[in-house]
Structures are given as structure tokens and as C-alpha cells.
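The other protein chains are all here in position, but one chain of the complex has been omitted.
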Amino acid sequence: MAEKIAARTEALTENPFHYCPGCAHGIIHRLVAETIEELGVREKTVGVASVGCSVFAYNYFNMDMQQAAHGRAPAVATGIKRVLPDNFVFTYQGDGDLAAIGTAEIVHAAARGENITVIFVNNTTYGMTGGQSAPTTILGQKTTTTPYGRDPHVNGYPMGVSEMLSTLGGVAHVSRVSIYSPAQVNRAKRAIKKAFEVQREKKGFSFVEVLASCPTNWRMTPQDALKWIEEKMLPIYPLGEFKTAAEEGK
Amino acid sequence: MAEKIAARTEALTENPFHYCPGCAHGIIHRLVAETIEELGVREKTVGVASVGCSVFAYNYFNMDMQQAAHGRAPAVATGIKRVLPDNFVFTYQGDGDLAAIGTAEIVHAAARGENITVIFVNNTTYGMTGGQSAPTTILGQKTTTTPYGRDPHVNGYPMGVSEMLSTLGGVAHVSRVSIYSPAQVNRAKRAIKKAFEVQREKKGFSFVEVLASCPTNWRMTPQDALKWIEEKMLPIYPLGEFKTAAEEGK
Amino acid sequence: MAKVLMGGNEALAEAALRAGCRHFFGYPITPQSEIPEYLAKKMPQLDGVYLQAESEIAAINMVYGAAGAGVRVFTASSGPGISLMSEGISYIAGAELPCVIVNIMRGGPGLGNIAPSQADYNQATKGIGHGDFHLIVLAPNSVQEMADLTMLAFQLAEEYRNPAMILSDGLLGQMMEPVEFNENPPKEKDKPWATRGAKGRDPNIINRLLIEAEALQKHNLKLQEKYQLIKETQCRCESYLAEDADILLAAFGSCSRMAKSAVEMARSRGIKAGLVRPITLWPFPEKEVAEAAKGAKACLVTEMNEGQMLLDIRLALKGRIPIHFLGKSGGIIPTPGEILEEIERIEVNLRG
Amino acid sequence: MAKVLMGGNEALAEAALRAGCRHFFGYPITPQSEIPEYLAKKMPQLDGVYLQAESEIAAINMVYGAAGAGVRVFTASSGPGISLMSEGISYIAGAELPCVIVNIMRGGPGLGNIAPSQADYNQATKGIGHGDFHLIVLAPNSVQEMADLTMLAFQLAEEYRNPAMILSDGLLGQMMEPVEFNENPPKEKDKPWATRGAKGRDPNIINRLLIEAEALQKHNLKLQEKYQLIKETQCRCESYLAEDADILLAAFGSCSRMAKSAVEMARSRGIKAGLVRPITLWPFPEKEVAEAAKGAKACLVTEMNEGQMLLDIRLALKGRIPIHFLGKSGGIIPTPGEILEEIERIEVNLRG
Amino acid sequence: MFLTTIDKESCKGCYLCIPVCPKRLIKLGSEINKRGYHPAIITDTGECTGCRACFRMCPDLAIEIAKVV
Amino acid sequence: MFLTTIDKESCKGCYLCIPVCPKRLIKLGSEINKRGYHPAIITDTGECTGCRACFRMCPDLAIEIAKVV
Amino acid sequence: MHHELIIAGFGGQGIMFAGQLLTYTGMMEDRHVSYIPSYGPEMRGGTANCSVVISEKEIGSPIVTDPGILVTLNQPAFDKFAPTVKDGGLIIYNSTLINGELPGEDVETLAVPASKIADELGNPRITNMVMLGALIKKTQMVSLETILDSLEKVLPEHRHNLIPLNKQALEAGMEYTEDKL
Partner (left out) sequence: MHHELIIAGFGGQGIMFAGQLLTYTGMMEDRHVSYIPSYGPEMRGGTANCSVVISEKEIGSPIVTDPGILVTLNQPAFDKFAPTVKDGGLIIYNSTLINGELPGEDVETLAVPASKIADELGNPRITNMVMLGALIKKTQMVSLETILDSLEKVLPEHRHNLIPLNKQALEAGMEYTEDKL
């Protein structure tokens, strides 16, 4: 008799991902979907896909989904959650989407303590549109719009979104994780689960930043891309739990 | 022989302010104008007025001015500064303008380290449109759109803009001051001057939050309004210098 | 129900509540502030949601989310705020979500001023966002219609799964008139497509991305069919003394009130003037306007802008009779006296 | 200068540089990305400013600031991003600031797709923002025109202190053709009104708030006069075999290329077809189109949308001849063969 | 000696200057100015120490202080 | 004992699974699948400890692990 | 019957309340009515006026540009609006505060020392009601009874204690006017 100990979760559809080989989006999709399955809330979850490589997320998550305009997922999620306060609502957003055009929406969903969960995939670039620089692009990093490397005097400094959101009152949970090794994938899963639990307990806004790879636009092998996360991104974007509902004593 | 020791600065026009009696905007205008005069840079300054009660600021500041769309003053100022890197550029914005609709623009001007000075007048409400709640409205405060008082479960938590911006890399100077007493007015002046000096030295983004009164919409006498700042706002919005270029060692 | 004396904005807000709408997302702007302020008071008492968004962009996207979750929902703003909603409105129309958007117009362009205006006609009826889509646009001309057309807007929005706009202005928003609320507000439609959790069914998806050109064209053709149906069945128009009019005035919204007074003044001077008033601005009642103009020798379009509905009138009348225009802008309202003068000038020309 | 083979987007960007433009603010979006990517490479070498803004809203407001400070400046985007710029564009037009805005159109509404489309015609020419204003809208149909009209756009923008838009699409943006750059790009105008520091003069103010209705109306009338002048002097239009055409095709931008091929195919089959192509979409060359249609018995409008320029053609032709329409949308491009079929159908009707 | 004056037409009668004067030299006025406000008035400028507290608080720049030498 | 399988058609040949297997059971494949990728292959599933490291890293859910009891 | 009025004065003189009350009363008497507030360009305070139309027939333009009746409570408002009154029209003015000299036109005037009367009744804030009393006495536009009924509807419950005072003021205005008729 064989018992599956690792297999596709029911919270994902059968559609194969359109992502490039080795793209972190696939791993993160799985973690979110498994969490939802494990919490047994697939049938009361509404997900919000954003605009970025994960724009088609609605094809993969096996649950009700809305596709939001670029950057506006937190506002769309707010609209849904205010209608359905007892359902689960999450957004899945890239760094262009969340940290650039959608800055006002994420900051205010956080400040309002909107009881939603946000999965923030930070791959330091605009994957979908061909690798332009993002607010999270690190100094010196070459992208199609910083062909000579990101220069702080021209393009400013990489943005620590987790650090920034942690200063806001309505925020119940913020953590930064990554997926560059099986152990980190495990930790990422735990963080995502915790975020959804915070939502279940109606403690307010929960946020997980995942340091992710974009091998295609980084022009690296998937392997090297993971190494790059560990070596280049970690010093700028330290992992950890920045805030938790427990600490807040809410 | 009489020597004037306190009089209208040349950096203000002769136009009388349209502000309500006792409105803090008048005091803050004076401080900004005096600073510009004292630094001797009136003729190379371009100010950006925002949308709020101070929308007519271009009638008062005796220098080149642009009037920006609601919330977008930091973007307009960026446009100007990138054209005129050796001029002085400042924005003058209310809390509705800067902390609500203009969140993305202020955060990114800050993250880019745009070498401009931002004067942020936090009066916890939308003065111009008749006293609606703002992101900075304090808990329990009654406004025309929180008629039962601001409830964190519905409207979220007051936003500490200075705290939030201080987390960003490009930020050279952040301080929070007030104008509820002559001593505080003095301190506010010093902070504003420091911010402009940071700009002069091209150290990056400088930001002064001024806790201000809106007697009309708070439905208080100008006196009581100042007392309210001291008693109600200070506990939530502590005064101080949150970040300075010196510390940053830039 | 007895009549009550109410301001236009309050009547609109109250009508929305009576239509069962319990969700409002908006951002303050003059001259529509009475709407959110009214709702901020009432919604909590009705267990409804009044949420002040961080911007108009957030507001329209909250509307998208809430409409997608299957409730009656609306937002209100004015010129600059409506412009900011453009992208979101294009999404809502593309995703076929029902909702109501209120524009209490003010003077433009830019920040303009807060005086009443009709300068956003073109935007509302033709080019508010990118892509091929249309809003249903309703233009009240009284406090009563602020209420009635709001209820109608919810009904049409749901019937056609299309955003509907109330295009009004600060004059109608602030003025008070007696109003009687329709006691049979439109029933809410079933929304099996709404995203409320995929319990015992396949997932619902609210989306306006169709990466394959063929699929997107197919969707667009479906929208066009819907628009055609709306055009055929939902044109609304009113006329006043048009049958025998030599000079036909055309005006919408608050401006039509001044035009009506001018028609009366003209009639009392023996000039056969009449009025046609489009109530739906999209679909534009082209046939009805042409019909009203059948016997006319000249047309006078009057608007609180620089000539926007003028274009639709030109299309409707196909060059058959001369079309004159009297426009005021920036918040100026044409007075009945001014309109009368123009009528008289035209009359002299017609005779001479 | 020798011809070079370039993609349309690159040619546009290079033309802007050669026109002396040293300031670009934009936000990435397909299918215009080659423009910012080209500029990101070139601007630093020219001591110019390429700045990737945090959003299209920020970008257009940076353009406002930079234009107010008196430099040649431009931005580029596509459908959704252009919608987000609506408010800013209304401000720029109201404040009479010269700048160039590029829309490389894609399929809509909503997120739509990234295939070439002409679905933003109405938005560009009629209702892009609140208030009474107009953009100057230029529609290239070749890589050469991507370059030439960009230079012209800067010139017209400065001449009239009005924003000018290049309305193009992904097809023209991505295709390569030989291009020869104008060696005499338009001279930059003096801008005494610019805010560059009030040294030895009274302060300059860039502003679009006029709280008094009278003042705003006066400003609006001034704008209208300007628009009238532009209409009278700047209509641009091209026609091909129109003089003796029985069936006149009307098309703009990339679609006019397919239409031209169809005209040739029709002629080779003995059908007298011709083509009129508006180059300025606003001001719309109404007279020129009417003139081109003088001898025609029928008109066929073909667009990559559901019928938008159609309305302006209807206005221009005033119901004189039947107007047919062939539209494709969502990124589909009508082939010359399809257009020919439609021409043949019309021809049969005309004969029958 | 300091000469402190309040410009009647600029003053909006907010009275923020009154409590801050260490010498209590400023009072409510009863006159009405053109804009309908009751301007504050200085009682005895001879006592003025030139401390500028009143000037600092005045939102409408109605106060001028001169040092008489 | 654990049975680990890689679905040939789901695999995109990113090879993230290879270095993480403590037993080095996964290898580059040479076959081409329908989408043009060279799927990874399992060499000796009998050695598999069921640690799931490979599963965790696989972005395309190409790996399934079963415990055979 | 068709009345087009402007009521004008300073913000704070109860202009808007008087206009709304009159409009409400017209509605109670089954007339067509409309009311439009208008504030000056000042941030707060400043001048205030409203247009009221009360008519037997449907109302076209609700904006009154050449009023048949002007009710004015202070001098700036008088100066601004008196010249706009229709030939054959009526101006009722608060003679305590207004020097009602007209550039000699075909307009009837009624001077009511309303502020004084209000002061005598012990409350300057009911000047508006004194003027309203004068208006209805002079024009018979609506009846006192309906105004009193309307007051009950228009005033929120917790202000109903003010009704007797308002009634007194209305009656005082009517009485004063009776003598002048």
C-alpha cells in the first residue's frame, strides 16, 4: 500500500504553471495553496491576483479569485473582505505591483488593519514586462532600465517594505522569508500559515514578504538565482518576523 | 530710530491669508518663508502647493510656485528638481494630501532620496473639504465622516508618517514639531531650517511634520485647538528628530 | 409615502440606501461631500459599510472587489476624482460588474473650481477609459430624479452587468426640492457569478485579462451586443412643447431647467420654442431627439460646458437644420434670460 | 543623413532625443517598453534624465513639474497607464504646459492584452479627462512617422502650449522600417513663464485652479480660442487614390496600412477604391475627409476597435453617403484580404 | 524700548497672541474691522520686552515689533 | 520505503531538485518532453528517505512522493 | 402664484434656515418649491444667500437671478442684491442694520427693524424669524400655521424648545408689518 506523503494539493487546479523554469512563483503558489488546504478554508477563500508574472494566478488557485488592476489588489481585497468579513481573503503581489504603483493601497490596507493576508513576492524586478528595475532592485543591480546598475543618486535606495509596514498601527503580522533552500521553504510555509491564522483570529493585517528569484530576467540559472538571493539579497533584506499579533497583545 | 525686529518677510507676498482665524497654516507659512529668506535663496526656490486649505499657497509665497494635483506634489517637485538640480524645491502638503491620496508619491520621493524638502501639515483632518477624517485622525475623534468617532475596527489606526518614512534609505532628515506655543514655534522654525540646509548640502530627502490646528473643523477656539494638540496629539505623535543626515553619515 | 424636502446629494444617498445598497467606498471631494457624510451617519445604523478610501483609485477598486463579491455598491466623486477612476472603471466595465458611479460635476479642467458644471459629458459618454466600453449614463435634472435615477441606475447596472453613472452637478447636489421615494426599489438580481467562496461549485473568477486576441475580440463583441441591446431598449428622453416648436432647445441635467424656463418665456412672447432633454446620455436617444426635431427649423443646444452634447445632437440631426450653441463654463450657469436672448436672435434670423 | 533600420518605439525615442528632449519620466508597460529601455541607455550619456517613476500617475505629474520648469519632456505608456494619467493630463492641459504623451495602444478594456489595438481613439480625442480640453493627437502609420510626428508633437506642444499625444500601437512600436531623422528638429521656444526661480522678475505660477467661475470661464474661452486656431491650421490628412474613388476607405494609424493594401487589391480587380487617412486625430480633419469623399458613393471605415473614429467620419460626411464599418478588436488586425472582401460586398450593393 | 503694533485690518481676532505675552500687554478689541473681525489691541507698548512671543503665534502677520534706539 | 516520481511532462528541467537531495538520487535527464524541456530523472528511488527536500524545491509540482507500507 | 425670492445676509444670521423653513412650508401647502444655498468664496463665514421658488406650477430654473422678492438682513447683501430685484418687485430689509436707499427704481420696500425687534424679544438669533413674519404678512405667501407646523418638522427634536420663541418672533414680524400695510 502506498500513501502519498507529498503531492499536489487540492487547492491548486491541474493547470500547469506558465512560469519560466525554476521561477520561485511556482514554489510560493504551492505554499499558499497548501496552507489554505490545511486550514480547511478553500471553500471560503477569495484570492486576489495582481498584475505581474502571477497575473494568471486565478488559473492555478482552485478557489474563487479576482484579478485586480496593477497595484490595486489590497483595495480590491478590502472591497471583498468588507462584504464577506467571515471569509478568507488574500492577495498575491509582486514587488512592482505592491512596492511601486500599489504603495498607497498596501500602506492603507495595513494602516486600516484590514483583516486580510498579503503574500508579497520580492524578486527585485518587473518580471512580466521584461526585467525593468523595481523599488526593491538592489544597488548596482543591472536591469533593462538600469543598464549601468542601480545608482542610488539617480534611482534611490532599495525599499524595505516589511520594515516600513511594521511601523503601522493596524498591522498584526509581518515576516520576511525566502525559498532558496528546502529549510527556507519550510520556514516560508510556516510564516504563510501564521499569517492566515492571524486572519482567522481577526487580528488584523498580515503580511509575508518572500524573497524570490527571477532566473530569466536575472539572466542566471535557477540554481545561481537562489544563490544570488542568499548572497546578495539577504544582507539588504534580512529575514525574520518583524511584528506579530502576539507581541501586539491584541 | 526704530529698527524692526519682527515683521513680514519678503519671501511672503502682501496678500492676506484666506485661512480661518487662528489657523496654523499662517504660522507655518511664515516659518517656511522666513527660512527661505534667511538662507537667501528666494530667487532660486520653486515651491509646490498641494490641494488642501493651502492650495492658494502660490498667492502667498513670493517666489516661483507650481500648484500640484491632490497628493502629487512630491512627483511634481521631483520633476522640477530633476530639471533644476541646483535650485531649491519644496512641497507644502496637508495630511489628506500627503498621507492619504499621495502616499505612493511621498514614499517614493523619500525612497529615491529626492533632494527636496517637504513640509507636512498634520491637522488630523481634511480642512478644505469640510472636516472629513484623515489617515492621521486620532482614535475617537469625531469628523464629518466619522460622526461617531474614529473606530479602529472600521477606520484603522492613525498613521505615523514620520515614523514610516524614517525607515526608508533615501531619507536624510525627518522631524516632527508643532506650533502650540512660542517655544514650539521656535523649534519648528529650526527644524524647517535644518531641512532646507540638508537640501542645500544635497544630502537627500528632508521632511518636517508639523502638528497643526484646524479650529474650524475641530469646532474649537484657536486657543483650545492648540491645547488639543498638546494634550491629544502629542501622545500619539511624539515630537522629535527621527533621522538626520548627520547620523546617516552621508 | 409623504414628500420630504431634501438636498439632491442627500436624496441620492438615501435612494441608494432604499435600493438596498449597503456598501459605499469613496474619497471626499466638493461638491459631493454630502453623499459620504450622509452615508457615514446612516450606514453604521444599517449594519452597512461606509469606508473612506485613501484615494479615488482605491475607492473604485474597492467597488470592483465588492461588486465582484456580489453586492450592490456605489461610489461618488467629482471631476478630478472621476478621472483617477478611469482605469478602474475600464476594468469594471470589462469584467462586467454592476455598480453605480456618481459624478457631481464641477468646473474644469484641472483642479478647476467647485461651481456647478457639465464639463465631463464627453468623458462620461465617450472616453472615460481605455478600450472599447460604455457606461450607462443617467442625467437627473431635479432632486426627485437624483433619487429616482439612482434606483434606476442600480437596476440597469444589474440587468446588464455594466457600471452605470449618475452624471449630475453641484447645483443639483446642493439644491433642495421635495422628493418622494419610490417604495418599490428594484429587486436585487441573483449573482451566481459572484466570488463568495467556491462552496460546492467550481471557482468563480472575476477578471479582465484575455491574453489571446481571439478571446478578447470575442469578449468585446459580446460587450458590443449588450451595448446594442441597451441602445435599443434603454434610451430615455423627455420633451416639452416640442411638437409644434420652430426652435428646439436641447439641454440635459440642471441646464435643462434654465432652458425650460427660457422656453416658457419665449412662448409667452409668441415664439414657438420647445425643449428636448436626453435623460440617458449613453445610450444617447438619437432617434427621440431626431423625432422631437422633426418640425423644427433650428436647434439651440445649451450646456454648462464648451459644447459637448452638441456633437451627439449634430449626429442625431444629421445636418438637417442649423444648430446653434450657447455654452457657459467654469461654473457659470446660463440664465433663462440669456437663453431667451439667444432664442430671439435665432428667431430673427429664421424670419429674416 | 543615411537611413537606418529601427523599431518604431526606438525610432520614436531617438527622435525625441534628437528634438533635444532630455527628460523622460515613465513607468514600464508592454508594448512600449522599448522606449524607456532605449532612453535608460541613452539619457545618462547625454546628461539627460531618465527616471522610472513609481507609477504612471507619478510619471505624468513629474512631467507636469518638469514642463512647468521649462524643458522638453515626455512620457510614454499604454491603455491602462494612460487612463491613470487622466487627471494629470487634465491639469497639464488646463495649465497650458507643453509636453508629449505617447500611447502605444494595446487591447482593452481593463487589463485586456498586449496585442496591437486602436481602442483608445475615443479616449485620446474626446474624453480623456474631466473638463473642457483637448489634446493634439497625432497618429503615425510608419516607423518614419513615429519619428517625424514625435518631432512635430514637440513643436506643436510648444507652439500652442498644449499637451500633444502620439497615438500609436504595438504593431508600429515593434515593427522595423528604414527611418531617416529630420536634421532640423524644431527649435525650442522661449518659455518666460517657466518656474526656474524668480530672479529679477515677478514670480511665475503654474496653476490650474480658478476658484471664481468668471475667471475660470474666461480661461476656458481662451482655451477654446486656441483650440479653434489649432483646428483651422493644424489638420493633417493624407489621401490615396481618393479623387475618383467610388468606395472611400477611412483608416488611421497602422490600420491604414492594411487599408492601403486593400485599396490596391481592389483597384487591381477594377474596383475604384481610395483611402483617406487622418494624421491628426484631434483636430480631426473634417473638411479634408469630406473633400476626399466628394465623389464617393460609399465609405468604409476600418479600425482596430469597435467603431470609434467612425463617429467623426459620420460627423464629417453628414449622412451624405452610406458608411460601412469593419472593425477588429482585442488585438486582432484586419487583413487586407478581409478589407477587400468588405469592399467587394459594398461594390456589389452599389451596383445592385 | 520696543514698539509693538497690531495691524487692525490684518488681524482676524484669533487671540493666540494674548495668553503668550509675558507682560499681558494684549487684549481683546471691540472695534470691528472691514472683514468683520474684532482685532486684538496692545495696551501699553512701553512695557513690551520685545520677546516676540506674540509675533510667533500670530498666524496672520498682523504684529510688527520695532526696537526704538 | 519511499516511491518518488517525477512527472515527465510537468518538469521544466530547472534542476532545483538535484543539489538538495541528500542522497543525490536525482539527475539531469536527456529526453525531451512535449514542451521542449529535459526532465530530471530519479536514479534509485529505493534509496529515497522521503525527506521531501526535492518536493519542496520543485516549482512545478512535478514530484510526488509516496510511502510504501 | 409664482414667487422667486432671494434671502441674503451674513453667514450666522440664519439665512439658510429661514430659506429652508419657507421652502418646507411651501411644500406643506402643496406648492412646487425649490431652494438653493449659495456661499461666498470665503473659506468660512462671509456672505450667504439662498434662492427660494414657491409656485403653483412646476419650477423651471431654481436659480433666482432677478428676484420678485428680496429679503435682506445686512447692508452688503442689500447693496449686492437690491439692484437685481424685478421691476414691480418687493424688498424687505432689516432696517436696524440697513440703510435702505434705492437708486429710485420701481420697487416696493418694506423696512423692518428686525434686529431691534429680536433684541427686544431677548435673542438676536431670531432676527431671521422676524423677517419671515414680515414676509408672510406682506405677501400671504404661506400661512403662519403651516410655518409653525413646519418648524416642528424642520427643527430636530432637541431644539423643539425653541419653537415658542420662534413663534413669538414670527408674530412680532407680522404685527409690525400689519401696521405698515
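Chains: A, B, C, D, E, F and G, in written order; residue numbering restarts at 1 for each.
What we mean here is this: a residue touches a chain if its C-beta (ideal position, glycine included) is under 8 Å from a C-beta of that chain, and two chains touch if they have at least 3 such contacts.
Remember, predicted model here, so these are calculated numbers, not experimental data.
Considering the whole complex, the residue from D:Glu264, D:Glu291 or D:Glu344 that touches the absent chain is D:Glu264. From the set D:Leu46, D:Met176 or D:Leu350, the residue in touch with the chain omitted from the display is D:Met176, counting the whole complex. One chain is missing from the display, and on chain D it is touched by residues 3, 5, 171, 174-178, 257-264, 333, 335-337.
Note that in this section only the chains that are shown with their structure count from here on.
Path length between chain E and chain F in the touching-chain graph (shortest route): 3.
Steps from chain C to chain D, minimised over paths through touching chains, total 1.
Centroid distances from chain A, each centroid being the mean of CA atoms, peak for G. The greatest centre-to-centre distance from chain B, using averaged C-alpha positions, is reached by F. In this assembly, the C-alpha centroid of chain B lies 38 Å from the C-alpha centroid of chain C. One simple way to say how far apart two chains are is to compare their mean CA positions; for chain B and chain F this gives 59 Å. Among all residues of chain B, those that touch two or more other chains are 19-20, 55, 67, 69, 100-101, 103-104, 107-108, 135, 155. For chain C, residues touching at least two other chains, in rising order: 51, 54-55, 57, 80, 87, 91, 110-111, 208-209.
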